[in-house]
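Note that this is a trimmed complex: some chains were dropped, and none of the rest were shifted.
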Amino acid sequence: MTASYSPTEMMTVAAARALKNDDVCFVGIGAPSAACNLARLTHAPDIVLIYESGTIETKPNVLPLSIGDGELCETALCTVSVPEIFRFWLQSGRITTGFLGGAQIDRFANLNTTVVGPYKKPKVRLPGGGGAPEIATSCGRIFIAMIHSKRAFVKKLDFVTSLGHGKGKNDRARRGIDTEGPTKVITDLCVMEPDPKTKELTVVSLHPGVSREQVTEATGWPVRFSNKVAETPPPTEKELRVLRELYARTAAAHGEAA
Amino acid sequence: MADVLELDEAVEANVRDGDVVAMEGFTHLIPFAAAHEVIRQKKKRLTLVRMTPDLIYDQLIGMGAADKLVFSWVGNPGVGSLHRFRDAYENGWPGPLAIEEHSHAAMANAYDAGAAGLPFAVFRGYRGAELAKVNPNIKQIICPFTREKLAAVPAIKLDVAIVHAQKADREGNVMFEGIVGVQKEAVLAAKRSIVTVEEVVDEFGARSPNAIILPSWTVGAIVQVRGGAHPSYAHGYYKRDNAFYKAWDPISRDRDSFRAWIDEHVMRKGPGAFAVHAQRAA
C-alpha cells in the first residue's frame, strides 16, 4: 500500500532513485535539486552535491530557490569561486553525474533552454544555457528530468543549447567527447533511456497507471518503447514523506522574508 | 588607495555613459543599492556584463540604462522570466537591447582571464552547443601539444566593476566571504571599481591567512551601505529575501507597475533605505 502521489512527485522520486550513494553530482538549476536532495535524504546519504555557485558537498535542509542561496554555503564542506567550480571541478572530469532539465528535448536528448523560434528573433526568449553546455559534456553521465508534453518533447529543437547524443549513434565519440551523455530521461509519465546502438530515447519504464498511448500523445516524435517495458515502482511511503517534508520546510523558509 | 565615499559620489566619479560595467554577485552579495544609484543618475548606453542578470539588471534595463547585455543565464532564479529584459529584447521597450550570450563556464573563464591580464580564456566548452554558431566571440583553439580542439573567448575587460562585500577596513581593504562568485575577478578585470560594504571596521581582526581580500590599492571607491545587497543577501548579515524575488514577477510584468515601483523605491529613495533590510536576522 502506498499513499496517493502526484505525477511530479513520481518523477522526482524516480530521478532520485537513479542516483547512487557514491555519486558526485553537479546540480543544475531547477527540478534536479529536489531529486538530488531526496536521494541524499533517503538511500544515498553520502552523495556529493556540488552547485555551480561554488558550494561543494552541500547538505541543504531546505531546497534553494536560487542556485546560490545561503543555505547551500552554510551547509557545504567548503565554497570556492565560480571560475574554480567550472575549471577544477566540472571541466576536470571529476563529476560522475550531471542533472539537467530544459524547455525542449529531442529524441537524442539534446536540450534547448535558449529560445523558442529563431535565435535572432525569438518567439520566446528563454534563460539560456547557464552551466548546461559544459555540464552536458564534462560529467560522466547526464540525467534529465522534465515534465512530459508535446511542447517540450519535440521533433526538432529550435536551438541546441546543450548536446545530448547529437544526431545519434556514435555522434558524441565522433566529436571527441568521451563522456556518456544522457543515460536517463525521467518524466512525470515514464523513464526513457537511449537505445544502446541508435541512441534514440526509448521508454523503458512507465509510471503506475500511465499508458503507452499517453506517452505517445505527449511526445512530438513517434516514440519507441523497449522490448520489455517495466512499471516504475511507485513512491514508497518514506520517499513521499521525506520529499513532502522537504517541500514543506522549503515553503516555510521561502515565505518568511517580507 | 580606495577612497571611502558616499554612494552618489562614487557612482558619479566612476560610471560614465557608454561604459562596460559589471555588477556581479552570484545570487549572493548583489549590489542592488549601487544599481539604484546608477538608475537615479540616469546613466545611459551601458554595456551590462553579468553571468546571471537577475532583478538588478531587469531594473536597469527597464529604465533604459543599457544598450547591450552580456550574460550566460538570464532569469529570475526559481521564479521565471525577467520581464523587463524580455520587453526590451523582444519589443525594444524602452529601447533596443543587443545581447552577447555565453555559457557560465565561458564567462567564468573570461572573468578569470580578465583578472589575469590575459587577452583570452581557453576552456573545454561549447562542444556540440549551437551558441558557438551565433556568437562570433566564441572561437576554437588547438592545443599545441595534444591537438585537442578547445574553446576560446575574449577576456572580460571592464570600465567599471561594482560589487558588494561584507566588510572593508579603515585602510580600504575589502573582505568577502561565502559564495564569492566572480567578484574578485571582476574588480581585478576593471579599470575602476566601486565596492559597497555592510560595514567599515577598524580592523578585520582574527581571520584565516587565506581570507578572500582585495587590497585597497586594487579598489576604487568604497561605500558603506547597510543592507545594500537586498533582496540578495550578505552571508553573516541577512538572508536572501526570496519572497521579494517572487513578488518581482507581478511587479515587473507590467510597464506601469514597474515604473511605479521604481519611482517609489528607487527615484524617491536613497541608499539609506536599504538599512532596514540589514536588520533582519542573518
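Just so it is clear, A and B label the chains in written order, and each chain counts residues from 1 on its own.
Rule of thumb we're sticking to: a residue touches a chain if its C-beta (ideal position, glycine included) is under 8 Å from a C-beta of that chain, and two chains touch if they have at least 3 such contacts.
Just so it is clear, the structure is predicted and the values come from calculations on it, not from any experiment.
By label, the number of copies of each protein chain in the whole complex stored in this file is given as A x2, B x2.
The rule is simple: only the chains that are shown with their structure count from here on.
The distance from the centre of subunit A to the centre of subunit B, each centre being the mean of the chain's C-alpha atoms, comes to 28 Å. On subunit B, the positions that touch subunit A within their shared complex are 26-28, 51-52, 71-75, 77-79, 81, 85-86, 89-90, 101, 103-105, 108-109, 111-112, 123-131, 134, 148-149, 178-182, 184-185, 231, 233, 235, 239-246, 280. The residues of subunit A lying in touch with subunit B in their complex are 29-30, 52-55, 64-70, 72-74, 79, 81-83, 85-87, 90-91, 110, 114, 119-120, 122, 125, 127-134, 136-138, 159-163, 166, 172, 175-177, 253-258.
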